[in-house]
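Other chains dropped; remaining ones untouched in position.
Note that the chains take the letters A, B and C in the order they are written out, and that residue 1 is the start of every chain.
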């Protein structure tokens, strides 16, 4: 297998990294229908843990079964499946080698309103499950943010030492950030920057809104036209070391698919590396989800700024 | 990517193994031109260490360069490249993700006549280099065989614990075995059995001759027609847990390619999982080697017992 | 290379320190345009983490790219680049050996008002990145100051044990200190003293104002003419073990360059060892920043008390 030029360009941003980490990044980037394009489309399924099973799966009860998500990711030609220890454990043997896996190694529930996450798995788990990467969530801005950074830093160091890539979900929140602030452009960009500084290879953020949340940050954005999502995505890419780190964007709140496809196109136009779409996919019937993910892949593969999907 | 049925059948023999090990076996079995067939064709390049650089590479000086072997394995569509730490280190970054790698973790030279190997690398090296497997040589029958088994056993345990597959090169030799005995059918089968008992996932042996070396073993083979290599290979497969372990065969001493192709066809007919061909390939000019390896792949992919290549 | 007499005089203050630490201090002191003079001019780039990427880099978008800062520090002939893990990781391979690096190993963001820092990297990271020093921020006076001191003390011990020099950013703040108090002469001097007591080899402080913040400290300064910055810098040097520890001063809040150059001249006249200038440099266009840093170097190299820049 030849690594494509597009993928090699991405890998070149990780000079000096252990070859095993680069090989795992290559595995993600060469797999599935986006394979070779430098883009990623990932299925994340941690909602059972994060939101509860009923809220997550009752609308499509087939999705209670971990195997369902492996099947969906494979059928749709995705780059990877990302999930907590238990879900991956339930399918890793049956689907061994069929697709890259990302072990989501810390998790929170919503039975309380703690803004924190428990470390629920480790590097050895990831290796035993055959994962290509390990993933951590951080909540920049929350009361326990620095403890989170320290936990994640240790996980990143150990992962790199064992040849695993690291994905960081950067979700700013906290007492000083209102609900709208969490997706404010300056805040999302800040989250991406922090993830990059901690050593993440792949950064996951929410699509940024046109809000600027921090008063001190406003002058920096003065005079910019932030009305287009593509422009805002481009700024997030700047915050991710001028695009030297892979950034993927969540699907954002549920919406009709047309709005979703427009959003994906804007992410593509802004230079984002791809999408990570959970509820918006697995809460639909299998075929519908597969087709929708296929469409998302098509959009990412189409020429940026072209006539779109 | 769907794991093919042929590969799934092979993987099913490893029930209960860590999913990461199975994922790495799947990686080897799904890669290259034999991908999906359940067969493996591997390029091993430890001869610089084992026989010396001049003897190994002077006939084709381009092969002094580690990158050459990565290129050859990729171009020929092989399943993997197997080599010691230094050779892999020299190319693992440049070719990250391009093909499965097997770290040959113990090595011997022939500047002395010790029948032993030095442990020259470990599981952490394999992970940092992005390898799918780690490999060890054992010399059943030699004076230090049990120390070797113990070293290899530790390596196997650590490898499995970190999701790596393990290849064991089983080369019986020692004071009680003459040169011809080393490839005797009973002895080769015995070596394969020991490798399987030590926990090897993939076993590498030499094509067995019709000799029966151990007097005590002779009655067991009485009345069998051992004249055909396919029959002898079939016996080695029996010794490898009735085929529950992957066995690959070396190309044996340099010979004309017709003889080599016949041998490969016999290995295929006997149920061998594939070939591991070093000197016979890289000591030829690049194009010739690539074509020869292509032919070997063709033979393994062709119907067993058919009219052959 | 001969260590210059000026540098040897500085190194002699670190008698009994591991030679590796002294070698790394020598590396910083012998590098760049100030090399050999006993002075240091350092580029610190942790603002993406500390203030957010937009506020830090939007005025000069080229600076979103980590490589930009390596290039700037090299082109301007600086002593070193100081930055968090992610930024250094993004350039350490490409610029290996080109300039001394300082790993800023704890970091804070301003998405919350915590007065604390997360430990985001360690000694092993610093060694693997090829750094000459590791850096920590302390906030003497803040609620978690003692936890910070304890974290930093552990980092210092491990760094020294591995031959790395340690830079401590001493920023007093806390419930008992108003905004103006943070740069009050007595408080800045106090911060420098605490850093020295914790074992810092290099101390970074802000230029002190003429304010005396602590009522109990006022009699100590009675009758002194604190109107000149050089005098105040001289007092900070006293607090840094009578000049036995290297002290570098930040550029302070953005100001016109004439004011900045005057400040640098006063630091020089007061016996400060150098400057550490971040936003004031990288928020300008490359050429302008390089020239400004060149001017700062010239001032530090010129005779103290001379006609200045």
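What we mean here is this: a residue touches a chain if its C-beta (ideal position, glycine included) is under 8 Å from a C-beta of that chain, and two chains touch if they have at least 3 such contacts.
As the structure is a computational prediction, the values presented were derived from the model and not from experiment.
Whole-complex tally (this structure file, single sequence, 3 chains shown): 5 copies.
Keep in mind that, in the parts below, only the chains that are shown with their structure count from here on.
Rounded to the nearest 5, the angle that brings the Cα atoms of chain A onto chain C is 70°.
If you average the Cα atoms of chain B and of chain C, the two centres end up 57 Å apart. The distance from the centre of chain A to the centre of chain C, each centre being the mean of the chain's C-alpha atoms, comes to 36 Å.
Chain contacts: chain B has no residue touching two or more partner chains. Contact residues on chain B toward chain A in their complex (touch as defined above): 1-3, 7, 11, 18-27, 29-32, 74, 92-93, 95-99, 124, 127-131, 161-164. Touching chain C in their complex are the following residues of chain A: 13, 15-17, 140-143, 145-147, 149-150, 153, 157, 172, 174-177, 185-187, 189-190, 192-194, 196-200, 214, 216-217, 219-221, 235, 238-239, 241-242, 244-245. Here chain C touches chain A in the complex through residues 48-49, 51-55, 57-59, 61, 64-66, 68, 84-87, 89-90, 92-94, 96, 107-114, 116-122, 124-125, going by the rule given at the top.
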